[in-house]
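Take a look at the structure below.
Excluded from the complex is one protein chain; the other protein chains are retained at their positions.
Entry: chain A
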Amino acid sequence: MTPSSSLSRRAVLAGGAGAVAVASAAARAAAAPAHEPFQHGVASGDPLPRAVVLWTRVTPTVGATPGSGRGPRVTVTWEVATDRRFRDVVRRGRVRTGPARDHTVKVDATRLRADTAYFYRFTVRGETSPVGRTRTAPARSSSPDRLRFGVVSCANLQAGWFSAYRHLAARDDLQAVIHLGDYLYEYGPGEYGYGRANTDVRPHAPAHEIVSLADYRQRHAQYKTDPDLRALHARHPFIVTWDDHEVTNDQWRDGAENHQPEEGDYAARKAAAHRAYDEWMPVRMSGTAATGDGTQLFRTLRFGGLAELSMLDLRSHRDQQAATPAPSPVPSPAGGRDGTITGRAQLDWLKQRLRRGGPQWKLVGNPVMIAPVTFAQVPHDLVDPVNDVAGLLPRDGAPYNVDQWDGYTTDRRELFTHIRDQGVRDVVFLTGDIHSGWACDLPYDAATYPLGDSAGVELVCTSVTSNNLKDITGTPARTSSLAVEAVIQTNNRHIKYLNFDDHGYSVLDVTPERVQMDWYVIGDRADRNAGSSWSTSWATRSGTNKVEAVSQPVGGA
């Protein structure tokens, strides 16, 4: 999809009352060049107390399209101010970009003040970008009373409009947006769309499955022209991790379900996907905003004494998922052993983050579900549709999801044992991937629960657009899914809330007393202007390691 001409550089500045036009751009309208140099918006991310990553992509010439490798090297100026009119500019810098990095710009704006809202913009060849807003994290030694985040995952552009992003962009009360992965999808048109018929509400560009570096760059560029995603990026800093589709479906360390030999070397494809991600996302990889210096994505962001957010990478280091080798109906991991989902280094790092010292709430950005879930008693005729959402094995017997932590139980056992042995409290896993909303306790022994203790809780946000159970069965919402939900909850007593039908976003509110997630659902994904409504809220009180229903959402929308 090409950039809409309606998205001029009178671009979106999400303000308190919603989108506001930037006057300064209009003032220079007479001198406007033949094309728009900031076609992909602005973004910020990974807020620290004194620094935040700023991002944009410039299109200095008409031919310098994403993935083209064409266009001149240019110098881009960036500015950070405390006011939207940039009278009080506190930081300013210049950075070179060019075709080698697909004309993306990513800088770490440092020496900022903690817990402060800032405005930022870029300038190239006399043209100024839309203005973005961001916020630094609270000081390390501070004790915030409250933190509030947007939480999203699984935004398939072909499956519909990103109304969830638009509604989050309209909120003024967020510290940041946590994106738990599947920020984009690799498929070509017709391969994975809206509903049972896989209708493309909007076709992907390029018009085929993305494999090469140029492909991944173009796909990132297409997503960043979406008006709702642009608005959200411009309004709040993002804290991102990837799941599988940022490379390809069900990826693991050395391969993926959706990678075939004729698509070339998997390692090369993965490297291309990671490079494009590093170029196009406002994230510090391997600890820096520089691109090409490493692709380690797991990292920690601290918010004073109240919370710490550890973002996991559960794709780059994992062993292959279990399979069902004929004729055995029993799934067996590749190599005949229970593999790792985190890799040794990441698991050791995570155990160090989950400690009694340090901040109170240990939030974990967790791309795939960690709560044990047996789908054993799901009605047989519904196993296939559930399988489409959740990827279950075996096809007969007692199925479980081999792509999430259930397929890697040794790592989960080590992690939960660590939490229990060290007396760690207030661990909250924030999860995406499964296109459905869940609130779960995390029992040490699911078989006897609620007897026995819980290691923490898991709150799962639903998808922005990607298909869920009702879309796959083709049935109306709250019909066939109800039976599946009831059966799963009956057989998994630690799962307190489950909604397999809705799309939307979540808001996470953190106070010393409790962590609460509010689930918001949107109307039809095919409706560009779909509304949003509050669905349910669940919370965990500090020290309890359990979720409980809450009667109303926190303020804001």
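A few points about this structure:
In this text, contacts are C-beta pairs under 8 Å (C-beta built on N, C-alpha and C of every residue); 3 or more make two chains touch, one makes a residue touch a chain; residues count from 1.
Just so it is clear, contacts and distances are computed from a predicted model.
Not every chain of the complex appears here, and the one that does not is recorded in UniProt as "Alkaline phosphatase family protein", selected from "Acetyl-CoA acetyltransferase", "Alkaline phosphatase family protein", "Nitrate ABC transporter permease" or "ChsH2 C-terminal OB-fold domain-containing protein".
Within the complete assembly, A:S143 is the residue of A:T75, A:S143 or A:Q377 that touches the hidden chain.
Of A:T110, A:T199, A:Q352 or A:T448, it is A:T448 that touches the chain left out of the display. Residue-wise, the contact with the chain that is not shown comes from A:R420, picked out of A:R196, A:R420 or A:R493.
Only one of A:R113, A:H208, A:R356 or A:R413 touches the absent chain when the whole complex is considered: A:R356. Taking the complete complex into account, residues 143, 305-306, 356-357, 359-361, 417, 420-423, 425-426, 445, 448, 450-453, 511-513, 541-546 of chain A touch the chain not shown.
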